[in-house]
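One structure, as structure tokens, below. Some questions next.
One protein chain is absent from this view; the other protein chains keep their places.
Chains: A and B, in written order; residue numbering restarts at 1 for each.
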Amino acid sequence: MRLTGHAPAWRLARMAGLVAIGAVVAAFLAGCGAVDTPQTMLFPRSDNNQAINDLYAPLTWLAVVIFIIVQGLLVYSIFRFRVRDDDDDSIPPQIHGNTRLEIVWTLAPSIVVVIMLILTYQTMAVIEADPPPDALRVRVVGHQWWWEVHYPDHDVVTANEIHIPIDRAVYFELESNDVIHSFWVPRLMGKRDLMPGSTNTIWFTPSEEGLYLGQCAEYCGTAHAQMRFHVVVESETAFNNWLERQREPAVEMTGDAAEGAALFVSRACVTCHTIRGTDAIGTIGPDLTHVARRSYIAGGILENTPGNVRNWIGDSQSLKPGNLMVLPVELSEEDIRLLTAYILALK
Amino acid sequence: MSDAAIAHEAPEEHPTSTGLNHRKILMWAFLGSECIFFGSLITTYLVYRGKSVVGPYPSEILNIPLTSVSTFVLLMSSLAMVLALAGFERAAGAAGDVERQQQELKKGRFWLLMTAVLGTGFLGFQAYEFIEFVHHGLGLTTNLFGTTFFVLTGFHGTHVGVGVLWLVSLLVLSYFGKVKPLDVELGGLYWHFVDIVWIIIFTLIYLIPH
Partner (left out) sequence: MATVTGVQTRERVSAGAAIWSWVTTIDHKRIGVLYFVTSLIYFMVGGFEALLIRLQLATPDGQILDTDTYNQLFTMHGTAMVFMVAMPMAAAFFNFLIPLMIGARDVAFPRLNAFSYWTFLGGSLLMHSSFLFGQAPDGGWFGYANLTSKEYTPGLSIDFWGLGLLVLGVASVAAALNFIITIINLRAPGMTLMRMPVFVWMTFVTSFLIIFAFPAITVALIFLEFDRLFGTNFYEVAEGGDPMLWQHLFWVFGHPEVYILVLPGFGIASEILPTFSRKPIFGYSAMVFAAVAIAFLGFSVWAHHMFTTGMGTIADAAFAGSTMLIAIPTGIKMFNWVATCFGGRIRLTVPMLFALGFLTTFLIGGLTGPMLAAVPLDLHFQDTYFVVGHFHYVLFGGLILALMGGVYYWYPKITGRMMSEKIGKWHFWLMFTFMNLTFFPMHFVGVDGMPRRVGTYAAGMGWDFWNMLISISAFGIALSVLVFLHNLVVSYKKGKPAGNDPWDARTLEWAIPSPPPEHNFDEIPHITHRDQVWYDKYGDGHGSAAELRKTDADADEQADEEHDVHMPNPSYWPLVVSAGLTIAAAGLMIHIAVAVFGVLWTVGAVYAWSLEPASTPSEEH
């Protein structure tokens, strides 16, 4: 079992291995300096999310410290007590245990657990408290694979893009129309599932304006990966203007857009979509009354550009496989052009 | 056949660490596992109590007097089971006395048959109850009550059915001298377990008012 004096090839592998692990550790430490990425949970932009973040740091460091202690003991033992070439074959003392030591390392993790629990419960008390009474109510209904958004107190219905004002608590009522989804905007708050048959809630007060990414976090079938959405945090004024605009019916159409509008109602589109102010009152797909004002389409996956809208109408299945917008008959190029014009005009 | 009628304690049964027979511990451990099985079924029934969106509802349809009778029948089968085992054990204990052995064995067989008959009787009541419910518009898929009721009592009934099959097999095998008291005891353990589960089901489904 002795190691030979030569340097066998596997030692190179070991060297590479240790270097790689060193690199991971270095990267980890760098990771604690944390990179600001679009969907990171490390740069919170709401009060409750800040509370969660304040829990993240101590628990992480606690884990790092425990790892260093235990792993340090292990590595020390390996190097200190390793059999060397010049050892005799004597048998080390056969120690079966040590009650005092074992009590110590029963108590040590117990104390750590108590600390972690206290920290956890403190944070829970903050984020699971009742929202302030003046909180903005937003009802979100999950669908395969898009989000229906209601502002019950403002008579507004939209989809996939949620506008909320800065510095005012927002209270989400989460429901599902089909299977379980999960509502998650990492910069703003932890996730909460949308359960069919019941209503879940979550709340927070956003603290910085911006466009935030959200994503369904519970596997919900074929197009789960493409069930995204956006949250726009804006000033009180901008938000009120937006609400105002959303309440209005669709604008009057002229030219190609008007032809597209006629097509929309005469084709299958109308069975699923609502466009207020027209004959389209379907409820299976997203409300499109002001779709042209959204930054993204198709459940938050495509920027709202003429090209994307055109492609989406023409061949949504290749852009988002499995999505439920299935047309009974194929649209002609001309139909697609007119419908695109209509959609783009739904300001 | 006197000698063959009682199987010898087989010589291959080596002494065990605990002195208990393997198969007996196996049966206990298996029944432990079964407890979780029925526990999950019963819990589901309780969780879904009163959650049906359409009728018929339990209070409209459960026939408590009838089920009390069938419960009594099943309880009596447990008594018969005890007597059957006693018969087989006494027969084994009377190895020297052929006449007494035959007598005890006969008793054992009679009570074994009675257990199976009473078990079948219980199944008959259950079949009648199921058919009645279907006539009253409660099927497996009608509502949550139908779903949880039929699946819970159905799985229990299946257990009773397996038990009856087991008892009949023991009865037949006993004529070929293949049945040891232990075999009867194991069947008995299972039978009593199934009986106890029914007591719980009867109490929770039928007796607690909805």
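Basically, a residue touches a chain if its C-beta (ideal position, glycine included) is under 8 Å from a C-beta of that chain, and two chains touch if they have at least 3 such contacts.
Quick caveat: nothing in here was measured; it's all calculated off a predicted structure.
In the complete assembly, the contact with the undisplayed chain comes from B:143, out of B:101, B:126 or B:143.
When the omitted chain is restored, the residue from A:123, A:274 or A:340 that touches it is A:123.
Residues of chain A in contact with the chain left out of this view: 1, 3, 8-10, 13-14, 16-17, 20-21, 24, 27-28, 31, 35, 37-42, 51-52, 55-56, 59-60, 63, 66-67, 70-71, 73-74, 77-78, 81-83, 87, 90-98, 101-102, 105-106, 108-110, 112-113, 116-117, 119-121, 123-124, 127-128, 144, 178-180, 182, 184, 186, 189-193, 195-198, 200-201, 213, 215-226, 301, 321-322.
Across the interface with the omitted chain, chain B contributes residues 10-12, 16-18, 20, 22, 25-26, 29-30, 32-34, 36-37, 39-41, 44, 47-48, 51-53, 140-141, 143-144, 146-148, 151, 155, 165, 169, 178.
Keep in mind that, in the parts below, only the chains that are shown with their structure count from here on.
Inter-chain spacing, taken between the CA centroids of chain A and chain B, is 52 Å.
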